[in-house]
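Structure first, then comments.
Here the complex is missing one protein chain, while the rest keep their positions.
Going in written order, the chains are labelled A and B, and every chain counts its residues from 1.
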Amino acid sequence: MADHRSKLATIVRQHEPQILSEWIDLLAKAGGRGAVERAEVEAHARSFVRLLADAMQADDSGGIDGPEWTKVRDMLTTLSSSRARQGSSPTETATFILSFKQPLFTHLQDEYRADAEGLARELWTATLLLDKLGLLTTEIFLKSRDAVIMRQQREMLELSTPVVALWEGILAVPLIGTLDSERTQVVMESLLQRIVDTGASIAIIDITGVPTVDTLVAQHLLKTVGAARLMGAECIISGIRPQIAQTIVHLGVDLGNVATKATLADALVLALGRVGAAVTRTVPRA
Amino acid sequence: MPAVREEMLDVRSDEDVVRVRQITRRWAVGLGFSLVDQTKIVTAASELARNTLIHGGGGSTRIEELRDGSRHGLRLTFEDKGPGIADVPQALRDGYTTGSGLGLGLGGARRLSSEFDIVSAAGQGTRVRITRWK
Partner (left out) sequence: MLDGKPPAERIPILKLGEFLLVTIQVEMHDRLVMTLQDELTHQIVRHRARGVLIDISALEIVDSFIGRALGNIANMSRILDAETVVVGMRPAVAITLVELGLNLDGVRTALNAEKGMALIRRSLGPAGGLDAGGS
């Protein structure tokens, strides 16, 4: 009875130098927009071929989830993530794997010249395996890209939530845009860190730029006020437009004992009073 | 979801609750969680470990590192063979600022975690599982 066990691993190992150089040539020709140097590609290719042969030797079930495939998956994860960060496209990254089929199949044909059935079997096994690995890289790539996007969003959030030191001991946080839970986390972290850095005892949270205040937004505001308070800073909420005031009352939102002022200017005057300062006019109005 | 690695801890004394905190923090730091996220999961762990001790009569904590593609997570499972919770929804709603009472800290632990689930019934012990993804 013919031995139907896959000889993929053996074939790859035996013909490694040729398979490798054919593959690298293919990859170089495919080029790509990404800034991936040829040397780096060669290194990745070499590493992949070795790890692939090892994994296929240890596990020829056709799956790629077993512990024998951990090193391959790890290598592809690192590769995809870094490609994502460098700005390659998902296609380029998957092509890296899928283009391996060509040199592999060429050598499989040589090996199974006299055995059409064997060739069909091996081609099938190889293609299934490489497709799975190609899909894996795409998945990882997309997840990494998501992570990059999220990080960039967070950085934008931080930039758009500046904490301003208005006066000694008085900070102001002008909020622009909706206050969702993600934003609230960023605001709290920035505000609290500034409180520690400046020793501020008052934080004015201006919501002029917040379009709507519903129960959720109010909760987020109160959370922020609560956190600042735990750090020993009292908050004043300013920039409450008439519509917002109406909404707050209609929704039955309880702002507790947080001081509120219609404008940032009014809030500043109140804050100055609390820290023991006052504003005096030295030049009479014209 | 299979865990990459795990550790089991006994929860049978006050010192064990402290140990759960310390080991959870060690794992969270190792996984590269932000400081705020570390604090959240360690605090949640403290609440749940205490519940296991006080209301469950003692039990165990399992800490696991999870991997989902390129995403890393920390999962903690608190298990006891105590009296169990008869009314779980109520326990999740109960106040945590009022004195003693069953389910204190459950709602809080849920709020501090990415995922939360609880299995419990009167006379059937309790199992609470929380996960924090990075």
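In this text, contacts are C-beta pairs under 8 Å (C-beta built on N, C-alpha and C of every residue); 3 or more make two chains touch, one makes a residue touch a chain.
Note that the structure is a prediction, hence the values are computed from the model and not measured.
Engineer: Among the chains you can see, which ones touch the chain that has been omitted?
Structural biologist: The chain that is not shown is in contact with A, B.
Engineer: Which one touches the absent chain: B:59, B:82 or B:105?
Structural biologist: Hidden-chain contact among the options goes to B:105.
Engineer: Using the definition of touch stated at the top, determine which of A:162, A:199 or A:273 touches the missing chain.
Structural biologist: From the options A:162, A:199 or A:273, the contact with the absent chain belongs to A:199.
Engineer: For chain A, which positions touch the chain that isn't shown here?
Structural biologist: Chain A touches the missing chain through residues 185, 188-189, 192-193, 195-196, 199, 201, 223-224, 226-233.
Engineer: List the residues of chain B that touch the chain left out of this view.
Structural biologist: Chain B touches the chain not shown through residues 14-15, 17-19, 21-22, 25, 35-36, 38-40, 42-43, 46-47, 50, 96-97, 99, 104-105, 107-108, 111-112.
One rule holds for everything that comes next: only the chains that are shown with their structure count from here on.
Engineer: Please give the residue numbers of chain A that touch chain B in the complex, ascending.
Structural biologist: Touching chain B from chain A are residues 77, 80-81, 139-140, 143-144, 147, 185, 189.
Engineer: Tell me, which parts of chain B touch chain A in their complex?
Structural biologist: Against chain A, chain B makes touches at 36, 69-71.
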